[in-house]
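Left out: one protein chain. Kept in place: all the others.
Then we have subunit A:
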Amino acid sequence: MLPSISAGIWRGAQHILRTSRVAPRRTGLCTCAGIPGELCDAGTIFALSSGHGRCGVAVVRVSGPASTTALRCMAGLTHSLLTPRTALLRSITDPQSKEVLDRGLVLWFPGPHSFTGEDSAEFHIHGGPAVITAVLQALGSLPGMRPAEAGEFTRRAFHAGKLGLTEVEGLGDLIHAETEAQRRQALRQMCGDLGRLYQDWTSRLKRCLAHVEAFIDFSEDELIEDGVLNQVDTSVCDLQAEMERHLKDERRGERLRSGVQVVIAGATNAGKSSLLNTLCQRPAAIVSPIAGTTRDVVETALDIGGFPAVLSDTAGLRDSPDLVEREGVRRARERVEQADLTLVVVDCAQLPSDAQQAPAFLQGHLSSILPTQERSQTERCLLVLNKTDLVSEEWRQQLETELRRSSGLPPVCLISCQTNEGLQDFLAALHSSIKALCGDPLSGAPSLTQARHRAHLQQCVAALSQYHRYRDTDLALAAEGVRLALTSLGRITGRVGAEEILDIIFKDFCIGK
């Protein structure tokens, strides 16, 4: 078995080698172009750069000065063993526990002859989520390493003058897509207990920083109560202890299902639950002609053409006086917000009788369902017109003609869950959408987000120790530690600006002119 896997890995490596050679060297660019974005600071970054789904091999990329450290600590490649651009079969071990995580190929690309122009490394490992997570976490535990931000590899390549202008134009879209995927992934994780925990830490840390800053900026002129700093001391200790405990806790909290998140949404009685049942070929959800039958989210894991997907059926969207149903609608909207792909189900019989008006009607309908920032992204939505068995053949053909003519609508499928008419076409469309989404390593992989969070939390804890180190000798440097900690945590929960800190200061202390 091993030889065949190695062959697979080898093909992956060659592919990467080829693409990295193709990237043109345009050093002229870097003289006048700065790196954009706020996270291009120094340091070594890593990320999973292959997609997920049915893949035997996963590629983890590392770029930055500590790449050789990663190769030494995790693949045992000391300086004398490093050979540029050559694939070596090595045991990949955890740098702390020395436990063998996997056997795979490792490659070293010394700068400037690499995709990013920096020293880079690649780990080609087995594609299982456990192995990927273990390798990513091992990388994150090395000093100077952090998970890459959206598009950061490409940005570094751009900065090193490795990209042509046309590629740079595409970079904006790429970063947009990646940040969107990360945002959705984070949303999925942040709405639960974990999210509340991180938010609580952030607000406590903000308060700590505000109080240290108030003490620095105002205590000489204004009456800042004694003991403000003592409270901060306690809070910082508590936070550090809580984060460390959290990092050690082997229970990772609620296990998030891996796979592309597909959400079925639409008005009541459009046939959403029927669609779910049709797709999973069993009655997973209760179906009835009564509007508002589905009230909670019904979730099923599915394999669609070899790609993992989590299909969620949601309550029909309508204003309801019923408390339980209202909660169901709120959850439905939340799911749509977090979805990688939304199937908007519409009852054909509810469309305007004049087929010419259908596109405009559907457009309006979509904007009432999809969150604002996604209305323009038609590739993340499929429009399912259900119950074709209830309309006349003639009207249906008119409708199809009109839909072909109109632009700006997502792909449309006409089906009948009752008669299974059009189901094959719909499955093909669904398959191609999911396949496209799976090419993006960020969609549907909660372990990646967890690895990111872990690395940021570790940095946060480390920065807080700077507070204690300088607390009594240099408060400016102590505050710097809290600031850095907040920046690290802010990469999970959102950036905190100076004005927010001032808001807290002015709220908690009486500061004069």
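The definition used in the following text is that a contact is a pair of C-beta atoms (placed from the backbone, for glycine too) under 8 Å apart; a residue touches a chain by one contact, two chains touch by 3 or more; residues count from 1.
What we mean here is this: contacts and distances are computed from a predicted model.
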item: Which of "COQ3 protein", "AP-1 complex subunit gamma", "Mitochondrial tRNA translation optimization 1" or "Ubiquitin C-terminal hydrolase 22" matches, in UniProt, the chain that is not displayed; value: "Mitochondrial tRNA translation optimization 1"
item: Touching residue (missing chain; options A:200, A:222, A:322 or A:425); value: A:222
item: Residue of A:227, A:321, A:364 or A:512 in touch with the missing chain, whole complex considered; value: A:512
item: Subunit A residues touching the omitted chain (full complex); value: 29, 32-42, 149-151, 155, 165, 168-169, 171-173, 175-176, 179, 213, 215-218, 220-223, 373, 470, 473-477, 479-480, 497-498, 501-503, 505-507, 510-513
